[in-house]
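Let me begin by presenting the structure, written as structure tokens, before commenting on it.
With one protein chain withheld, the remaining protein chains of the complex are depicted in position.
The chains carry the letters A, B and C, assigned in the order they are written, with residues numbered from 1 in each.
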Amino acid sequence: MSAVSRSSHLSQPSHVAFDEVSHQFEDIEQQREAYVVGMWAFLVTEIMFFGAVFLIYTVYRTLNHAAFYEAHKQLDIGLGTLNTFILLTSSLTMALAVHWAQVRNRRAQIMALTSTLGLAGAFIVVKAIEYSHKFAHHLFPGGNFVYPDASIADQARLFFSLYFGATGLHALHVVVGMLVIGAMLTRALRDRDARADYIPVEMTGLYWHFVDIVWIFLFPLLYLIPR
Amino acid sequence: MHGSQHSHVIPIAVYLRSFVALMALLVLTIAASHVPLGTGVSSALAFTIALIKAVIVVLYFMHVRYGTRLVWVWSAVGFFWLIIMFAITLSDYVFRSIVRVQGWQ
Amino acid sequence: MSAHSEAGTPVGASPETSAVSSHRSEPSYLSAGHTLRSWLFTLDHKRIAILYLITISAFFVVGGLAAGAVRVELISPRGTFMSNEVYNRMFTLHGVVMIFFFLIPAIPAILGNFLVPLMVGARDLAFPRLNLLSYYLYLAGGLLALTAAVTGGVDTGWTFYTPYSTFYSSSQVTMTIAGAFIAGFSSIATGINFIVTIHKMRAPGLTWFRLPLFIWAHYATSIIIVLGTPVVAITLLLVVAERVFHIGVFDPRYGGDPVLFQHLFWFYSHPAVYIMILPAMGVISEVIACFARKRVFGYHFVAGSSLAIAVLGFLVWGHHMFVSGQSMYAGMVFSFLSFLVAIPSAVKVFNWTATIYKGSVSFDAPMLFVFCFIGLFLIGGLTGLFLASLATDVHLTHTYFVVAHFHYVMVGGAISAYFAGLHFWWPKITGRMYPEVIARITAVILFMGFHLTFLPQFLMGFAGMPRRYHYYPPEFQTLHVMSTAGATVMAIAYLLPVIYLVWSLKYGRVASANPWNATGLEWQIPSPPPTHNFDEVPVVTGEPYDYEHLALSENEEADGTRAAVPRPQLDPAARGGAA
Partner (left out) sequence: MNNPVFPEQASSFAVEVDAIYYLLWALTIGFSLLVMAVLIFLAYRYRRGARVDRSKPVHSDLRVELLWSVVPLIIGLCVFAWSAHLYARTRIPPDDAMEIYVIGKRWMWQMQHGNGVRENAELHIPVNRNIKLTMISQDVIHSFYVPAFRVKHDVVPGTYTRLWFRPTKTGRYRLYCSQYCGTQHSQMDGWVTVMEPEAFERWLEAEGNEANVKTVGLADAGKQLFDQMACGSCHGSNAQTGSIPAAQRGGSLNGLYGSLVKLKGGRQVKADEAYLRESIMRPNEKIVDGYWAIMPSYEGQLTEEQVLQLIAYIKTLGKSEPPRGGQ
């Protein structure tokens, strides 16, 4: 840490532009690492948050395996696979966006962020299509839940509440991710040349890759239940 | 800590290679789901494939591979705690099915 | 103003004149802006700590009143003041407010927010805006819980066990859970802030083993907060989803399992009790080192035991569920691990006791609160073993024995340490000294009142008095009346500090920068400190708690030979220098 003592200015600047070092940090390097470690600490909370959902799902799948196997046949594996492909590709484009932010290639960064945003939108659209199919078959556990095979209707209801719960929570995180990527995109468009500080884009990338990892585990657990 | 490699720029080739690996694993996991290996084995297989994909994303896309030791710790601690939570809670459900162990009278 | 520490005058010597504040160049953080906006939208960690102090004290009063109501109601076996419904809402309100809105945030949000940046030599926490957001999340959660309490209250107990909370309770469960859910994110924000600040913003030369133990304790607490809180967040969210959408997640009719709720709830709630006690242990280490004039014995072991508690704390939650339908073998695993987690706490207490050896002890109020802490925490910790050992837990769980155990650890431990810390750092926070004599009396009253309140509850527990009982068999009445009497004495002991600390704001003696001659970076700057804490980033060269010269000189000085000159931990000449 460079130890030159900075003259202390009294008031905290109201708006901290990302390129500057905020007053409590010594230099840009310390600030960068602080933000990355802070982001990872936040991702740890998200990991535990989704981890608990996966635990509930795993316990109930072991308790009601037969019913869950039958109920999961209602899910459309094709759309699930398509969504996985979309999200993995968006993860690639996001990583490229961070790369180009680091090398300060503004045009490429904008192109990458736009494609990530587009792919995220596609994911939400495919998800909406899937949900509409489920609603059409009265498989939403809210009001009138109807399941053809009466003997496992109750457990199928539990399966679908876990399905809607987990994928709904994930979709919410995807939407939040889209907002943040949108903000990065507008910021990049507004600037004449790429900013020196790529940390905000890096943090958006970390968040987006985490959302992708959640889906990586969600897909086999929900869609590929073995016999 | 001075000079963390954080500003290290990763070549695009690394990203593309990781992406190809992820695609291959996606195809593998779907193929594996059609092979009747019995409940336990195929669940474990699906989980390990997903785990490998997740590790690729964490190491290469999230730059943990090139981050400082601190980032290593904080990216691993979350998943490690999940293992603790899963192992102990599921052990309760497994033990419940073992009604009585002889000799413990 | 240089980072020198002034020549601190030993306690009790001629009182500092107001000259101290006149020759400082920058105004203190308290006088750096008097508009409401400067307080409500401050990014200064010290001001946010003051906002937390006021709000948390208000919630402490609410929780205390609920406790008073419960204790008064239990004077007679057939309670005369309240109906069943009101009694159930009162003990739930006491539980929810005291745990989610007092014990969990108290020391980290007030003392931690104020002192962590000062102790590591930083100008502020890593993310000041996240810190302000944390306060407003806490306030929003608190107000939500209070509105729920006022508009009908919640009667599920602070544990929200299903299927009662999801299906049978018609009270304000959803709103109260929303309050606790939001307050959980406030706790997460504070945790993230501390982790990054302690990792990345330490002053040059301040290696991990030169950090004060207060920082070690808060680092371990932040790890637990970050790893545990999300699990209870999703669990309570699912309870709300069950109440609103009837998704059947913990409902046996749909293949669910109510015991799974208990697993997930206690996965957070047991580490949560370590979130409450670890910061308290950090305070005790600081206060004991200062008033015993000696480095804490076995510094590495005390620091290591904080981390050990944080890790082991996550493995033992099952001892809350020995009779809940959990399998016998899982119970044995949890019981074994629960005995292991008791060891680090015992090691800390033994190390504190060994610190006094060859020290130079002065019995100021903070030190009396420390003795109060050790006395009560010993009994609290050891009675935990009754509940960790399987056979006795079958008899004692769900009885008043458990109530007595966790009050000994939470009230005896965490609140005594909170008072010790509040009195110890009061001069640094407000620039005023608290009245010494009455503070010591408060500590003694607290110790007496506490035993009178909770020792009878141990006996009731062994005799089989169940928890949360509104009507109880007449044979327990004498013990209940003793407990209520003790509760009134304790109420006095909690009321006194509110009075004399507020009084000291205006009439207390003006405090010097280092009234206790303590080591530590926070004592090297004027009190109350300026907004940006340090003019130059301090360079730390020595070990923490360097009291050796003080212990010797103060005792020679006792027979009037030499005035005490504390050798500051800082080396003022070495300004800056490679980290």
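As a convention for this text, a residue touches a chain if its C-beta (ideal position, glycine included) is under 8 Å from a C-beta of that chain, and two chains touch if they have at least 3 such contacts.
Please read these numbers as outputs of a predicted model, since none were measured by experiment.
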Please pick, from C:Arg129, C:Arg467 or C:Arg509, the residue that touches the omitted chain in the full complex. C:Arg467
Contact residue for the chain not shown (choose from C:Leu133, C:Val311 or C:Leu378): C:Leu378
Residue, one of C:Leu307, C:Ala354 or C:Ile441, that touches the chain absent here: C:Ala354
Among C:Leu40, C:Leu143, C:Val244 or C:Ile343, which residue is in touch with the absent chain? C:Ile343
Hidden-chain contact residue, picked from the options A:Ala41, A:Leu88, A:Leu119 or A:Ile152: A:Ile152
Considering the entire assembly, which residues of chain A contact the chain that has been omitted? 63-67, 70, 150-155
Against the chain that's been left off, what residues of chain C make contact? List them. 84-85, 88, 155-157, 159, 161, 163-164, 167-169, 252-253, 255-259, 292-295, 297-301, 322-325, 328, 331-332, 335-336, 339-340, 342-343, 346-347, 349-351, 353-354, 356-363, 371, 374-375, 378-379, 382-383, 385-386, 388-392, 394-399, 459-460, 462-464, 466-473, 475, 479, 548, 551-552, 554-555, 558
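Everything below uses one rule, namely that only the chains that are shown with their structure count from here on.
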Mean-CA-position distance for chain C and chain A (Å): 35
In angstrom, rounded to a whole number, how far apart do the mean CA points of chain A and chain B lie? 17
For chain C, write out the residues touching at least two other chains, lowest number first. 199, 227, 231, 260, 264, 267, 579
Chain A: positions in contact with at least two other chains: 1, 33, 37, 41, 44, 48, 51-52, 55, 59, 63
Please give the residue numbers of chain B that touch chain C in the complex, ascending. 2, 70, 77-78, 81, 84-85, 88-89, 91-93, 95-96, 98, 101
Give every residue of chain C touching chain A within the complex, in rising order. 26, 32, 43-44, 117, 122-128, 130, 188, 191-192, 195-196, 199-201, 204, 226-231, 233-235, 238, 241, 245-249, 253-257, 260, 264, 267, 531-532, 535-537, 539, 575-579
Tell me, which parts of chain A touch chain C in their complex? 1, 3-5, 8, 10, 12, 22-26, 30, 33-34, 37-38, 41-42, 44-46, 48-49, 51-53, 55-56, 59-60, 63-64, 67, 141-142, 154-155, 157-158, 161-162, 164-165
